[in-house]
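This is the structure I want to talk about, given as structure tokens.
One chain of protein is taken out of this complex; the other chains stay put.
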Amino acid sequence: MTETTLSPLSAKDFASDQEVRWCPGCGDYAILKGVQKALATLGATREGTVFVSGIGCAARFPYYMSTYGFHTIHGRAPAIATGLKLANPGLDVWVVTGDGDGLSIGGNHLLHVLRRDVNLQILLFNNEIYGLTKGQVSPTSRVGTVTPSTPRGSVANPVHPASFALGAGARFVARAIDINLKHLEALLVDAHAHRGTAFVEIFQNCVVFNDGCFSDFTDRKRADDTQILVEHGKPLRFGKDGNKGLTFDPKSWKLEVVQVGDGPEHVPEDELLVHDETSRPLAMLLGQMRPPDYPMAIGILYRDPNPSATYDEALLEGVPPAGASLSAPLQAGRTWKVSP
Amino acid sequence: MTETTLSPLSAKDFASDQEVRWCPGCGDYAILKGVQKALATLGATREGTVFVSGIGCAARFPYYMSTYGFHTIHGRAPAIATGLKLANPGLDVWVVTGDGDGLSIGGNHLLHVLRRDVNLQILLFNNEIYGLTKGQVSPTSRVGTVTPSTPRGSVANPVHPASFALGAGARFVARAIDINLKHLEALLVDAHAHRGTAFVEIFQNCVVFNDGCFSDFTDRKRADDTQILVEHGKPLRFGKDGNKGLTFDPKSWKLEVVQVGDGPEHVPEDELLVHDETSRPLAMLLGQMRPPDYPMAIGILYRDPNPSATYDEALLEGVPPAGASLSAPLQAGRTWKVSP
Amino acid sequence: MSKASLPQANGGSPSRERLDAVVVRFAGDSGDGMQTAGTQFGIQAALSGSDISTFPDYPAEIRAPAGTTYGVSAFQVHFGSQDVKTAGDDVDVLVALNPAALKVNVGDLRLGGTIVLDTDAFSDRNLAKAGYAANPLDDESLAPYVILPLDITTQTLRAVEAFELSTKEATRCRNMWAIGLALWMFDRERQATINWVQKKFEGRGNIAEANVAALNAGHAFGETAEMPSTGATAAWTVDPAELPPGLYRTVSGTEALAWGLTSGLASSGLERMIFASYPITPASPLLHALTRMRDHGVVTFQAEDEIAAACAAIGAAYGGALGVTSSSGPGIALKGEAIGLAVGAELPMIVVNSQRAGPSTGMPTKTEQSDLFQALYGRNADSPVAVLAPATPTDCFEVGREAVRVATKFMTPVYILTDAYLANAAEPWRLPDLDALPSFPAEFRTDPEGYHPFIRDPETLARPWVRPGTPGLEHRIGGIERNADTSHISYDRENHDRMTQIRAERIQRIANHISEQAIEQGESSGPLLVLGWGSTFGAISKAVERARHAGRPVSQAHLRWLWPFPRNLADLLAGFERVLVPENNAGQLVQVVRATFDVGAVGLNRVTGRPFRIREIEAAIDAALDAQPKEAAR
Partner (left out) sequence: MSKASLPQANGGSPSRERLDAVVVRFAGDSGDGMQTAGTQFGIQAALSGSDISTFPDYPAEIRAPAGTTYGVSAFQVHFGSQDVKTAGDDVDVLVALNPAALKVNVGDLRLGGTIVLDTDAFSDRNLAKAGYAANPLDDESLAPYVILPLDITTQTLRAVEAFELSTKEATRCRNMWAIGLALWMFDRERQATINWVQKKFEGRGNIAEANVAALNAGHAFGETAEMPSTGATAAWTVDPAELPPGLYRTVSGTEALAWGLTSGLASSGLERMIFASYPITPASPLLHALTRMRDHGVVTFQAEDEIAAACAAIGAAYGGALGVTSSSGPGIALKGEAIGLAVGAELPMIVVNSQRAGPSTGMPTKTEQSDLFQALYGRNADSPVAVLAPATPTDCFEVGREAVRVATKFMTPVYILTDAYLANAAEPWRLPDLDALPSFPAEFRTDPEGYHPFIRDPETLARPWVRPGTPGLEHRIGGIERNADTSHISYDRENHDRMTQIRAERIQRIANHISEQAIEQGESSGPLLVLGWGSTFGAISKAVERARHAGRPVSQAHLRWLWPFPRNLADLLAGFERVLVPENNAGQLVQVVRATFDVGAVGLNRVTGRPFRIREIEAAIDAALDAQPKEAAR
């Protein structure tokens, strides 16, 4: 994907010379660090990497990277990135978008890039608010969210990014948290390794307009009991020392949170539900969980076990460079000669 | 929802005086009939009913109805219908859209009307092709579909309307077939009864540009073995005299087609999977089935058991008619008097 | 002569210089409360009888790092005893709470102007952040100005010591200290500000009292002559303005437009307004303002994007409500196709564009008038619409009402072109007599006899509006061409030609139902007319006033209606040898005027993200009057 240069670059080498202009304390800072680290881990090059973004706080991301970058227009980054990949499929393309950029104005392009399966990564910074325009409700905002455009509280049901992506046919759907840097970095490496569109929802705290909206599961103190890291082939355990787990009842089609162990009212580990990242319905089920009833699922919810040729590969297959003589098509069909 | 007039109207009363201009043999004719019948069954009125459509063959629908109708622009019918419902919530609004209209250009509006849960019905006529513009590939066209814009066969993975709707958070997701008139009519009555957005995908045959694209499960001869009518609380059986059924293996997260009965290699009915229309992941699983490996699921895949206030109800709640004096807001804040 | 009924500020001390008008700018960090300080100072000035014009200037970044130049937030107040029409060309007094604020704003200060600054904030760290290589207090760079270097932080902390706030909270009172000083400098009352502070921080413990203490301390600082001696005056008096009698408040363009639309809704007799919008700078505040008008039948719908917003407004109009959509340039670009549907289906609709600098994302917080072309022509095919623009913040009220009246009477989309300046600028507003506002009831057809959707009123050429739900009038409309006589879909050649003409003519006939164009100032004919539109009004008015004062033969007209033009406009223009059209764009109205009328119109075009300065227009007037007629006409 990326050409290798002489000596591998460090995370810092991926920082641009521009002063970072997010609000102090914004979750975007952590994500920026995570991405820079992941790129270093991947051995990416500056010249072979492009960040494409729409508009929003999140979308300022490319300015802070020393790679190529295109800060485009609101909601359209997936479409622009698709064109870019078709023009130049050797580039490693990352789309950075927000919950408004990606799921409000840009919902259609997100749907189509996901179902087409263009070979790129999409990072959706979900802060459940419109940051840049000063705090209006976003499509991921929960019912009741009070904002300047919903002073009585939002009445619209939110869209869940992961469920949306699964419904759209995405072949890699994962979740991370801005401040879980280690996990974020590793997840980005996985996302990058996936052949096709990798969709990563990152819970990002907007300190100014929606501070703490994810604290129920991101607060270090509560996280053990309210987050579950899902891993393929492993039983779904969480809580302090994995004292809790999930079971699935195929009669009711519901998940249940149980105490893991051998005591009474406890469920042994081998009866827990085992994560199968190749099942879309399971991913849907896990993705729907929300505190306080359930833990929030983090990690790779779904990954296609057999990725086929990506859209860009399939569409470009066998296309030669331009320049062949046009005389064949021009003279196909009937021609006649007028002589002097 | 609709006012009742003196004598209930018949299906024919819902036909307009305009000559119907679809190609002879088009599946749209059957749907038109189904809708007219359903309206009669519902006791709808002409004046209280509005059909809103985008652009496409399907979208010509309103012209053939004697109700109110708005043939708008490509892809935008859900947004226009939302505005209409907010202006006039007492109207019974039906959106008619095509696979291109609703899922290509209009995907974003479809997403948002579904997640907001505006109280209206959406009928998506899926013929897996662009009819009106003469047969280009649509987002629901299968890989390999040869069209004027994909002469070498489409390389894009299709979007599945029902999965998309489920991912978008739709609270009523159902499927019907143009020529199964009885089922279609009954389903439309159910859709209408649902409080909130009811999404119905109707498989519709385009005789000119995609003839027979659904014949694997719509052909009367094969239908028994390739269609399954899903009904809440009932075991999932299909085939001649229900000789086949579906089981679910929670280990592999896969469905299996089995022979129903007590013999060897047969599965007794009470071990079959029972349809639970209140489970979104199950709906996803059933909605993903495709012949030849599985039957195509028809009927109500998902229905929210506890629909809450719809978006239009919630947004309009307590809004008085205009006309209150503006003096209160104008004089709020500091005012001062300049005397002559 | 009229006088404010408020108690007068204590009389000026003998050393106070009398001024007609002053421009004060408060500048500091985003977190320093400069918008609050400026707003309060402006209101206090207005309450004390001045005419005012205020304008905020805040950073594009939400909360940029403290101390950086791009994090500087400023608020300008122009107040005076005379008709104050702009936020002011040059700043007379700059209050700068840190080095970055000084750096960004000093360029707008007039030579000889006064700088009040907080020396405590001029640390090496802050100087570096602001990009100062050396402390400007130590070199000659500020020589052209009068400097008042005050230890504002120290003074503030001392003033609020008693209230046991955290240092952060205590430092936040600096803005109040600064207002207190400024009120003293201009000999203003401060009671209203004290009341406001007490209300605002009610229930937040000591904070209210601390702020009042800071305010009083700033004022006392001036009063007790702790002022450093600079050899120059730092205390002035501004006489009250002569305003027509009535009840006043200050109002921004956004507020006035929200209320104008709502008032128009009431006058139309319609039950409901569906205001559908997608947030975008600088249009979002209108959405926020209308969200508060729920009790007046206003329903705001934050749509998924601008297209959906336009479409929801159209759906609402089809449903018999007032459909309004609002955005700024890039968002309006997205609505073009949908608005075309309203043109084709002939549905009423209001499109508000709060213009900003472009192209593309451009400078989102900065003002510009460059979307006139887009309003007139930014749709496919010949699709005429009505376009009007407010001239001042208060004018937004009337323009909002006018848009409702015309949209519903003529069954057409109406664009309102406001801009970032008008949206945010504020001025005193004499409240209208609400009961005396004319009503213009919208009519719905209910009679099935002879009805077809495109049957027209012979005078306005408008088709009837029918509310779905009306028995017997069931009909289907859409964007396909219709037969003019039967309303059926039609591909007939001559019919399309005829319908195209009818669509254009219907919009033209609006001219029969709007005011004729007036001359604002000057004679109704002569060598030069300055023709403007929108937010350039203030600067043009002042420039023409000054030029006329200097004896120059120049007149002024300002268009509210940009399409159709008032029907007397051709004759009016014909009376002038030359027409100067100042616009904050590359030349848009001037082109339409040149194309429409046989007139030698020239443009004055500046796109700097803010309205003209008065002197830019004065210079252009001089140039136009001095130019050869031939040259001027090119």
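In order of appearance the chains are A, B and C, and numbering begins at 1 in each one.
Just so we're on the same page, a contact is a pair of C-beta atoms (placed from the backbone, for glycine too) under 8 Å apart; a residue touches a chain by one contact, two chains touch by 3 or more.
The model shown is predicted, which means the values in this text are computed figures rather than measured ones.
Q: I'd like to know which visible chains would be in contact with the absent chain if the whole complex were considered.
A: Those shown chains that the absent chain touches are A, B, C.
Q: Considering the complete complex, identify which of A:L86, A:A186 or A:M289 is in touch with the unshown chain.
A: In the complete complex, the chain left out is touched by residue A:L86.
Q: Using the definition of touch stated at the top, determine which of A:G69, A:G131 or A:P148 touches the missing chain.
A: A:G69
Q: Among C:E255, C:E368 or C:E474, which residue is in contact with the omitted chain in the full complex?
A: Residue touching the absent chain, from the options given: C:E368.
Q: So which bits of subunit A touch the chain we can't see?
A: Touching the missing chain: residues 3, 5, 16, 45-48, 50, 52, 62-63, 65-73, 76, 79-88, 90-91, 108-109, 111-112, 315-316, 318-327, 329-331, 333-340.
Q: What subunit C residues would touch the chain not displayed?
A: Per the touch rule, subunit C residues meeting the hidden chain are 60, 307, 328-334, 336-337, 340-341, 343-345, 357-363, 365-366, 368, 370-371, 373-374, 376-383, 478-481, 491, 493-494, 496-497, 500-501, 503-504, 585-586, 588, 591-592, 594-596, 598, 606-610, 633-634.
Q: State which residues belonging to subunit B touch the missing partner chain.
A: Contact residues on subunit B toward the absent chain are 19, 21-24, 55, 57, 73-75, 104-105, 107, 130-134, 136-137, 139, 148-152, 208-209.
Quick note on the criterion: only the chains that are shown with their structure count from here on.
Q: So the centre of each chain is just the mean of its C-alpha atoms; given that, what is the distance between subunit A and subunit C in Å?
A: Centres of subunit A and subunit C (C-alpha means) sit 40 Å apart.
Q: Distance between subunit A and subunit B based on Cα centroids, please, to the nearest Å.
A: Averaging C-alpha atoms per chain gives centres 29 Å apart.
Q: In whole angstrom, what separates the CA-based centres of subunit B and subunit C?
A: Roughly 46 Å, centre to centre.
Q: Do you know which subunit B residues sit against two or more other chains?
A: In subunit B, 108, 111-112, 315 touch at least two other chains.
Q: Check each residue of subunit C and list the ones that touch at least two other chains.
A: 292, 294, 304-305 - these are the residues of subunit C that touch more than one other chain.
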